[in-house]
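Notes to accompany the following structure.
For this view, one protein chain was removed and the others were kept in their places.
The block that comes next holds chain A.
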Amino acid sequence: MGEAGRYMYAISRWVDPAELAELRGLGGAEVQAVEHEGLLAIVSTVGLDEFGEDELSEHLQDLDWLDTVARTHHEVVSGVASRAPTAPLRLATVCMDDASVRSRLARWAPDLRQVLDRVAGRAEWSVKVFAGPIPEPVPAAREVSTAPGSGAAYLARRKAHVDRLKGAAEQAATAADDVHDELTRHATAARRLALQDGRLTGEEATMTLNAAYLVDSSASDEFRAATQALRDRHPDERVDLTGPWPAYSFAAMDET
């Protein structure tokens, strides 16, 4: 490894170095903590031949590279979050050395403490809702018929199909809103995320809700139960629940 930098995974408090040693960072590197006045930056050493400015922008276009780095980043963040209040950092935050890492902790200390206070004792839950099957489209009748009867029949078919599609879309949207409203009541904070494309997720059903909820650890059973109740209330939709996640979606510093 030529020139090296310090890759920052997360900000935390009070993590036992022995427990950090159980985690493996990017390229199998040792995971360490850099401390400044009670704040810990969770870091590991990376080569700038891979994480330099030019190299990074190139690598970020490579799904295999991104897959590995994103998963490792997530595993380290999860590993720390399972042990202490943790604020994840966005992917690819790289400093030149520990002094530079400490200067970030010093500069952002009040904001970082605020984020840690917000996520402490809480976890993020991910909920996705998928609509039931979309009504089959009427077979495309491309040929133009001049016979009045078939034209009228076509229009009727067409209208019926459009109505069915609109009805299905409205029902799916209403169900998604209901799930989100109900779960928001069981969470400290809630966020709707962008809907995911089926080509990335491999899902055939249409996603109608992709949301994250910040939930007190003591209320996670209640949150699970609320999700189950919503499944019963909306039998046509599929409601997926995953978690607990580190509080990625609630770690932004500019929030109150």
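Definition applied: a residue touches a chain if its C-beta (ideal position, glycine included) is under 8 Å from a C-beta of that chain, and two chains touch if they have at least 3 such contacts; residues count from 1.
Note that contacts and distances are computed from a predicted model.
Taken from the listed names "Response regulator", "Peptide/nickel transport system permease protein", "Glycosyl transferase family 2" or "Gas vesicle protein GvpA/GvpJ/GvpM family", the protein name that UniProt assigns to the chain not shown is "Gas vesicle protein GvpA/GvpJ/GvpM family". For chain A, the list of residues touching the undisplayed chain reads 5, 8, 11, 13-17, 19, 33, 35, 38, 48, 51-53, 56-57, 60-63, 66-67, 70-71, 73-74, 77-79, 81-96, 100, 104, 108, 112, 115, 120-121, 123, 126, 134, 144, 146-148, 151-152, 154-155, 158-159, 161-162, 165-166, 169, 193-194, 196-197, 199-201, 206, 217-218, 242-249, 251-253.
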